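Only a portion of the chains appears, each positioned as in the full assembly.
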């Protein structure tokens, strides 16, 4: 692991997600840009001190010197956006597989560059757009794929949070500070941090590709340097329309990602805060609630469930599903086998799409919320 | 009553709303542009045949010839949009008070004209934006007014329906046919019919005034002449932002008007399909659910409740609250007294605002979903 030292949030989530299924052991890490903090974090995690490194370059190099069976199988990158690509490159180029937090990169150029490198090295690259790991999100995709919804007309996807309503970034809260700092986060805060999850979730479930965006960015908290709220109208290729918004200043909202997809035959609705349910609505029939863990679900939804219906699974379990699939691919790669066709995890391609989305939204917003083509943001 | 003959939907709702509290009797009407149908509808309603008129002009004139205590106190107009203003004018100019369904008029010019006439005649004019009649909507306004939410930052208001997913308008279903016919409905179907409720509800609760709109209209059903879906970004005066959408093709949605208002201190959430609850969310305190009929509610919410908490009130009761307040004003007017200051019903001014909103949205949409100022639509 690179990043995820003491006080980090997402690093701990990654570790729980890794551990859950007993297939992945954390054995080495560079947990902080501060070498001492890295060392202490390694102690917290009961790691062999010889494999706790002062920086990621050292880690990539030294691990390579270990015998094949002993070195890490992959690296998990959980640093701020700024360093995703440099770290990923260092490991890829030393022959390691990579699992990386989102968004993929600091900007689109970096992302495209990384995509090339991944292609060249042939290594596994998994991006933790974790919300697609939820079984009922997978069920939603199945319903769309098998035509239960008919042709898709409209998508409403929203991701309100309220945790940045106060200037906690200016007051030194680290989680907040880097996310609203353009030197760390890139050109966007709210869209880069959570809007991109909304975009990824939409693409995953519907398969729709965004054609144009009209994005209104607002910075509601004084002194903040990046947007903390973004509302968008979306035109998809093929004629479907969308509303997408993300917010960090919607007081009282916790992590309220939700999506509604409307087709000609039926519509579906999923709420991240109630992730075990998937609601399907019809014009001429009772609404249905599909619930995780039941035998009537599609095979893919069942494959990603661990416990019976009514025993709620949550965020960590969904996140762990990304790791499980990445691990499956990494195992195949390690054995010189092709990656199984049904491996289901976000890749560098998803990451590039996400960066393109961010860049397009930023461009639209800077122009005063004007319609902007995705293809023009490159 | 003018309009609301056999097979009409909203006429029956108005009649139930009128009757509920025992203060209003339906005694006369012109229920259809077809005189025979009007006559039969009058029979259905057990009216004195001498007061069932073949057309609205005859009604306005003849009622005027009756002695003061016997003639109607007001007329209720429940015709398609096309004829709201002509009918209203006929009655106003004969000295009758008016209750009128929304939207106010066929177009903005008519609306402004009517506003002048109402002003000149000094008669009561109530517009049935019925959703503001719900007690918990009134409570929501109180919470905003007394500052519980702090400064308002963002509003998300949505009104999806699914009943027009199939071309039932082209297949002769009357309710649908006039709503999507520009000769009957005006320049907009979806926004005129329901988007305007969303706008009115927003203004009622928040007091915010819209400055600019970016409106994307879509007609998803082939052959339909007006839009059946509209997504908008909104800029309010003072800096708040909004998302507003309305849809008639969101399959499986029934009448799912809902609003979320985000302030600096707290946010609120109300769903028309669950109208007895009002949810308030805080950053640092448990969520609260305010429920209709309880002693802890503000006076205004209590004043508009009829039965105890836990005994659900619904759409008709909310609608009846508009009539109750209009009746209070009409009674005052009849007695030569000033209209009570706390009379709480939508007026011609709300209707003009609504028409301005529709006109602005139409203009924005026609321009390709460009930002359009409310003030430029006049």
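First chain written, first letter: the chains are A and B, and each begins at residue 1.
The rule is short, and it goes like this: a residue touches a chain if its C-beta (ideal position, glycine included) is under 8 Å from a C-beta of that chain, and two chains touch if they have at least 3 such contacts.
These numbers were taken from a predicted model, which means no experiment stands behind them.
The complex is a homo-oligomer: every protein chain shares one sequence, and counting across the whole structure file gives 4 copies, of which 2 are shown.
Going forward, only the chains that are shown with their structure count from here on.
A separation of 43 Å divides the Cα centre of chain A from that of chain B.
Those residues of chain A that touch chain B in the shared complex are 153-154, 156, 158, 160, 162-163, 165-166, 214, 216, 218, 220, 229, 231-233, 235, 241-243, 245, 247, 249-253, 260, 262-267, 280-283, 287, 368-369, 371.
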